[in-house]
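Pasting a structure below so you can have a look.
Missing here: one protein chain of the complex. Every other protein chain is in place.
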């Protein structure tokens, strides 16, 4: 058991605090012989990087990743891969009053009660800064999965404003600062977020991640189900409050007739599913359909409007947060969600392979 | 790593198929000296039992649990607790056509592709029958947590019909067959489910589980967060497609001002939270507020209306399912959800205790 | 983490006390499609069975194993395999005085201090009875390894009397009651053990286990080394006090020149090792040479000569043990050692396969 590790055969352990000298991770179990260097990982980090747009925190971090072990002559060796990013912009002075108080909705008070210790510097271990290492690990996971598996994410909702699914265009996600797949929604969000930022407020969001080309058979019943592991992985991201697979909560409203993903045989013996309410898995095992998962992110607790709070020495106070923060943390959560999905799939690919080395990649009938 | 175990220090391993001779589980890590016998566990099983009401499967299973180890003279010994329930009513004849076909939305086809094997008998390992052992393990988990922690569940939605939260009354959950906390909703659901059953259809549902009296500090950042483990535990239940903590997806619609759970000092040095949007945890660590989680259950795939399906030998067919099934599996999911929450909390209580043996149960300020 | 499980991908969890209703185990992670039934497992159990010879405990246990899950139509399904043996001969009356005292060298007192509970019935969980489930799991592990891997064990020393390695003949191990590979030693041991039994004494022993045909590459550096896992597996057997790989402690006496297992190329590109000081592994990874491990078993603490002891209520006493016990537990430890080696190798085969699905079985040069 490890509190700071996830995955079993593709196993990621992260370390580091927001305002310490560095953050890092160790990826253990990565198969040998895969192409890997910093140049492969860096672009994924750049997507998540603070200081990279108008709608994210202005903390300046180049987030330059360094591979310290496990790679030799551009290929993985099968031994643990250690990654490190040195922190650059740890302006601790920003944290004057916060150092003496607990923000409503922030993890500080829970850490203080759990550990009996107050590390006030920007959230310490609870900071979203830790997610940089998830993204780096996710880049390695993509190598494990190979080019046949395509993992993408999009922001589908900010506050009450949702994208129009009929207008969904993956290419659009690269055209705006929100990873928004709907051009019209992206335009509306510009105004929406400008208002939020100006008001010193914050707002929640919903992210959708998808994986195409996933082999059949990933997911280990009963307590290593693919959906359960995806749920844990996404819920472990800072500020996430809900997770859905496929239709998610909408499935509760359906009848059995509506919810059935009917099937037809294709000429080549593979099975065509006529719908994907299930989000790519049945009984927690992948079926070859696209994996579809969504997660909801609450608004960040760091806002300029004073809220009733308490001080570390046990007095009431009214607190507002002046530091550098994201008006909508959901935006930077998109690459993080993709990375977590990649890591879960890589882990399950290795787990599946161990028990079923000759399992088919595409599901056909009759069984071979 | 184990595919069929959950929890780390309170560790549950289940085994058994729907139509095998028995199902069972091993609970390892339970502290010694706790009162435990079959009479404590049985009532929880009776709540989940098939054949116990009009709106659940008519399969007749007494679900009589037997403790085979780990208990001596009515108390736990610290060694593994083995439980077993013998299957009684494994009418395999019900599964004639299903043995040759794959139901849309059912795990059969995913198991077949994963394992290359077709165990057609009532879903084999994927059957909801396995959840009996979760409930039994949950009863032991409640002993670990002690009487100070109260765990309850309720059905809050069937199809599109939701309970009125203003009318919530826990006592009502014992007065109807749905674990419904709203008497008026329960009445409406009688008619609703009678219709579903008559039509040979099925329908989805939403369940809410709560835990009161939970000590502060449970949950181990970053990858053993309480919310992440609850999400995995609930998502691992058959047919679950979504999980929420606190406000869940509704949090995405809030501003930072709305979402803040403001705080005031109480006379005794404890902290009063003025709201509970967070659902009892911050940064994945319990704060002493009630833990609140919800999960959505899809309609069962076993319905009397024919659906387009495929046969094991690779032909198209139209399939309807005649066996004994639940029109709304969400009903029996209530005690299962409670049990999973109990198990996660028991596990985290032991984990917290290992690292912080003198941690406070109630959060106060200033820190001790 | 689980206190009562071993292995990772081939994962065995055992449960049960010496004098409870039954003992059992769950084997999780076994690949699907392997031939398995009770008839395969039973002969291995019969080898270890109490009451089966002059030199082992006279407790009568048929040790009839039952498969309760994970097997369908004679083949494994990939889901957890549950095994159970009902206890028959739990003569608790034998334990009169022992119930009130602690035997020197017996685990009772350590359990009592650890758990604050006194389960005096024949050692409870600490009893060698638990090893029956190891043997059963080992039989399944052999199926995972396949017929190409041959695992055998032998008793090489009782007290100070060792076998003559020049006289080693595996066929002899089936010809005497000691699994002794040296016919002359076996004859001497008859007299030796008759004396020990008559004196109500007990004596220690050394067991050697070997595995031939093991693929290269098993063992996961640094903390999943094959030798480390074998050491833990063998040391976890009741009464074991030492473990050696290859030359073991004798290696401490060698020079680098003597200890080198020199190598020559064979015509087919495989490598011939000219010696096997290493016991079949380098850096904790198998090389294709025979795996060789030894373990030392102390004399059982149950003897007829009174020893200075203490009572549960804190008084001095002189204690002798009258129950049914093994004069030399090392004899029955032979099949247990074989089983543990089989389990470790099966686990590592699956682990290796996950990370290196196309790894060679035989090591050749140049690398492919």
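For the reader, a short list of remarks on this structure follows.
Going by the order they are written in, the chains are A, B and C; count residues from 1 in each one.
As a working rule, contacts are C-beta pairs under 8 Å (C-beta built on N, C-alpha and C of every residue); 3 or more make two chains touch, one makes a residue touch a chain.
All values derive from a computational prediction rather than experimental measurement.
Among A:26, A:296 or A:343, the one in contact with the hidden chain is A:26. Counting over the whole complex, chain C has residues 1-6, 8-9, 14, 102, 104-116, 118, 125-126, 130, 157-160, 196, 201-206, 216-217, 219-225, 227-236, 238, 240-265, 269, 271, 274, 277-279, 281-287, 296-303, 305, 307-316, 330, 351-352, 356, 359-360, 363-368 touching the chain that is not drawn.
Where chain B meets the missing chain, the touching residues are 1, 9, 29-32, 78-79, 221, 350-351, 353-357. Touching the omitted chain from chain A are residues 1-5, 8-9, 11, 13-17, 20-24, 26, 28-29, 32-33, 68-70, 72, 75, 77-82, 84, 114-117, 119, 124-125.
As a convention for this text, only the chains that are shown with their structure count from here on.
The chain with its CA mean position farthest from that of chain C is A.
Chain centroids computed from C-alpha atoms place B closest to the centre of all protein C-alpha atoms shown. Centre-to-centre spacing of chain B and chain C amounts to 39 Å, using the average Cα coordinate of each chain.
Centre-to-centre spacing of chain A and chain C amounts to 45 Å, using the average Cα coordinate of each chain. Chain A has residues 1, 9, 221, 351, 356 in contact with two or more other chains.
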